[in-house]
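The complex is shown incomplete by one protein chain, all other protein chains being positioned as in the whole.
In order of appearance the chains are A, B and C, and numbering begins at 1 in each one.
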Amino acid sequence: MSPADASAADARTDAGDAAMNAPAAATPTAITLIEAITQALAYEMRHDDAVVVLGEDVGVNGGVFRATAGLSATFGTERVLDTPLDETTIAGLTVGMASQGMKPVAEAQFDGFMYPMVDFIVCHAARMRYRTRGRLTCPMVLRVPWGGGIRAPEHHSEANEAIFTNVPGLRVVMPSSPARAYGMLLAAIRDPDPVIFFEPKRIYRQYKEVVPDDGEALPLDVCFVLRDGSDVTLVTWGAQVKETLEAAEKLAADGISAEVIDVATLTPLDFDTIAESVAKTGRCVIVHEAPRTAGFGAEIAARLAEHSMFDLRAPVERVTGYDTHIPLFRLEMKYLPSVDKIVAAAKRTLAAG
Amino acid sequence: MSPADASAADARTDAGDAAMNAPAAATPTAITLIEAITQALAYEMRHDDAVVVLGEDVGVNGGVFRATAGLSATFGTERVLDTPLDETTIAGLTVGMASQGMKPVAEAQFDGFMYPMVDFIVCHAARMRYRTRGRLTCPMVLRVPWGGGIRAPEHHSEANEAIFTNVPGLRVVMPSSPARAYGMLLAAIRDPDPVIFFEPKRIYRQYKEVVPDDGEALPLDVCFVLRDGSDVTLVTWGAQVKETLEAAEKLAADGISAEVIDVATLTPLDFDTIAESVAKTGRCVIVHEAPRTAGFGAEIAARLAEHSMFDLRAPVERVTGYDTHIPLFRLEMKYLPSVDKIVAAAKRTLAAG
Amino acid sequence: MTTAARFEIEYLQYLGKDGKPVAELPAAFADPKALLPLFKQMLFVRTFDTKAIALQRTGKLGTYAACLGHEATHVGIGASMRPEDVFAPSYREYGAQFMRGVQPREVLMYWGGDERGNDFAGPKHDYPWCVPISTQCLMAAGAALSFKLRKQPRVAVACCGDGGSSKTDFYAALNSAGAYTAPLVLCVINNGWAISVPRSAQTGAQTLAQKGIAGGLHCLQVDGNDLIAVLEGMRRAVERARGGQGGSVIEFMTYRLHDHTTADDARRYRGEDEVKDAWTRDPMVRLRTYLTAQGLWSEAEEKAWAEECGKRVDVEINAYLETPVQPVEAMFDHLYAELPHDLVAQRDAALALEGRA
Partner (left out) sequence: MTTAARFEIEYLQYLGKDGKPVAELPAAFADPKALLPLFKQMLFVRTFDTKAIALQRTGKLGTYAACLGHEATHVGIGASMRPEDVFAPSYREYGAQFMRGVQPREVLMYWGGDERGNDFAGPKHDYPWCVPISTQCLMAAGAALSFKLRKQPRVAVACCGDGGSSKTDFYAALNSAGAYTAPLVLCVINNGWAISVPRSAQTGAQTLAQKGIAGGLHCLQVDGNDLIAVLEGMRRAVERARGGQGGSVIEFMTYRLHDHTTADDARRYRGEDEVKDAWTRDPMVRLRTYLTAQGLWSEAEEKAWAEECGKRVDVEINAYLETPVQPVEAMFDHLYAELPHDLVAQRDAALALEGRA
């Protein structure tokens, strides 16, 4: 399928094309998260011949979300490759190219289509360097439009990051703003190891911000503290950063000071930033979209149980998807974490201790 | 590859064949875990025509671990199917057969070869009932020899259960004794939903016990308390049950009373049993073989942080594989949890509070 | 030089694009009356498709995958199966599905974001729509294998697209069907495009039919805009399968006259000329011309039937629009046969949020 209609109208605008032809414009205009992706791809392709983009419909069509819009026209079909319709193929070719000195940036069209890529990611991408003792490496990026909330068909709304967080040798990252998308994607492409780059598609076009096309990467080993607070720590990533920040705002109205942390890089995890915050607040609410059980939130809660037990004044709370499949779109918003659910959980932690 | 040489000698004995031809013998002899698997398969094939077994080398060869030894001779090649060498094929055929009223029991030859099955497991097996509102179902079992410690080649030693524990609609189970292997496998085959059945290959032939071939299934929604204790709760599953019980023994020698819980069914989880134990002991050590970060131990620790915070007297401890690939066999025992590591962790929880 | 193997792939076409026979028709069509209900079905499907697209444009349907131009292939496939056979569709073969008892309202429910669309009133054993491309082919191979093992004279028929024929699951299906001589018919509906990727970019093979050679299957290429060719190709494949002679790959040559889905804009990647040219091969026109020439169909009959189709579709649309949203606990229904204890608290929490605790 293609993106749902909710985003299709947006998808029809060729906003991506602009980013392409305006390297470091004098007065940079504000751009969306997806335009920031395009801008980062274009920047790195201009500066590094080894970078190629591949995936289904990434060429003349510019990707079903327009992430690669204009790249084919600018860089040609030898740098922007439409692949045959097979995710195993995309993953395998990507590992093959990366291990021979290229820097492929592959796209999985949707989260729900990346399962056939698991074998190559786990058995080869994550192990190439380890297995050969550094003789061959796998500097690849797999971009994955991620998550629900866009009224899309089946398998277009999955939050499946937990499949990869137990796999050593990978970086699993997820930006949540245009600026972080730009900086983290540059970092991912430049990283000498494989990076799974989840893009929260629900906020692809949520808002714009000025993102200078200066080629500055952001680190892939830190969490970002988006809001300081002293009463409770809200930890989240991806699209839920929006609801979490809104929840913090609501809590503030009730006199509760919430710190908001965007984990951004799930693995390897920067737990120190989370631990420091919880040492201060004594309370933690973890918010994510994936099913609760064995979602990545479990790891954060587990680390708190191991390392921050004596800092915690209240039980950890998780606000997550239910342990069911994300329903088709008539019900999906009832599945996802919401501002109200987050606020309620935060208040429970305050009530508890 | 085939099983490592460490187990190859065992594999050469055709012990499995015996189980086949002795339905409910008068004086049952003690059998190993793998023989219990064979016994359960044979029992259910005798009693339910819909059950078929499929996989690579499961036919005349009886499986590289001998789990299906004798089945082909007894039930014929239409009930015991060698498949072409492709795990995607095995998974897809299995889902296809299960959704049309058969009860296929598929084998992944080794844990490291199940990644190509992820797509069918997640997209179809786990969703068939949900997607069709109960019109079609997927009563299948996927048997997977699991885990390290048998001096095997690459990809023959993986503890990858966490890939499946965040997927709704599945049961992920792992027996740790001959009796539980028998009873849980019967339950898995009879279960009307898909079950991922991990078999701790390191203890396939570790010891024998009498397992009456009475067709009695064990429940798939409870943890098993293997040893009562009052000072610390040791929670584990699969092959590590052995080390954990030994650790409990050692701790007892030092006057520390450890309760040992075999989780057995990871999802859906019976957390109540764990919570009750921790309510009593106030301390918990989780032991598993998979990499630590986002291993299933994280979920148990997370639930403790949510629900047992005020019961815990000490930080939760995890004794796990490192966040690296399990090394080839020269180093693998240094990777795995050991009795000493478990004892040390338990003692840390006692020292902490 | 020694030859290890030789292969030849036949191409079937009976009606030219002008509606005139280009070859002797198969015996079954000595009396072309048999084609009439199928033509009417094709018209019904096109009516449904047009109205569904219109419904989507008003915001009352989610993304919808049109079947414009595929009517002969879809209806021909549906007409070639028995009720007890199993059909494994991709996501646009409504024409085949309607013939098997799937209700138009179910199509709308599915694209309208409601799981109940897949709970077909009709063919209880057919597979639901399948979003992960071509995975239905391999499930169908499993179904076919189960028929063979249980000695049931049933056939599994799966559809995928030209893009789908690149998918490893498609290959796994043909490989395993070949290995087990299973009664599987793989229908590759080559409509020229996989979203924006043209057929030529999918593979270096000159035909998609020849992929079946890789698994030792029977291979055939068929004009998918010619209902007679579709029926004849299917007849051969289904008979082989039912007779225990194994599986087939049939490539149906047709064209996607619409955008990929309502979320797609095909103007971004394909020229108008190509589409214009494709319209000259419209499967409706050629069959209409043929049946009219045979004195079996007229403009008046078409008008009356089109009106009737419109009415019937409207009934379905209304039924869809009037179906209330499922309650929140539907998420927990049918997840397992019985809700596991571990999920009860979550279900309760969901109900509580609705004030229904």
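Assume a contact is a pair of C-beta atoms (placed from the backbone, for glycine too) under 8 Å apart; a residue touches a chain by one contact, two chains touch by 3 or more.
Just so it is clear, the structure is predicted and the values come from calculations on it, not from any experiment.
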Shown chains touched by the chain that is not drawn here: A, B, C
Residue, one of C:179, C:257 or C:317, that touches the chain absent here: C:179
Residue in contact with the excluded chain [from B:44, B:86, B:161 or B:306]: B:86
Residue touching the undisplayed chain, where the options are B:103, B:133 or B:151: B:151
Interface residues of chain A (partner: the chain not displayed): 52, 78-79, 81, 83-84, 86, 88-89, 92-102, 119-120, 123-124, 129-137, 168-169, 191-193, 221, 267-272
Absent chain, residues of chain C that touch it: 1-13, 166, 168-169, 171-172, 175, 177-179, 181, 201-207, 209-211, 213-217, 221, 246
Touching residues (missing chain, whole complex) on chain B: 1-5, 7-8, 11-12, 56-57, 59-62, 64, 82, 84-86, 88-89, 112-113, 115-116, 151-156, 292-293, 322-325, 327-332, 334-335, 341
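We take it that only the chains that are shown with their structure count from here on.
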Chain centroid nearest the full-protein CA centroid: A
Computed distance of Cα centres, chain C from chain B, in Å: 40
Centre-of-Cα separation between chain C and chain A, whole angstrom: 35
Touching two or more other chains - residues of chain C: 115, 132, 168, 335, 342-343
Interface hub residues of chain B, defined as touching at least two other chains: 88, 119, 123, 130-131, 168-169, 267-269
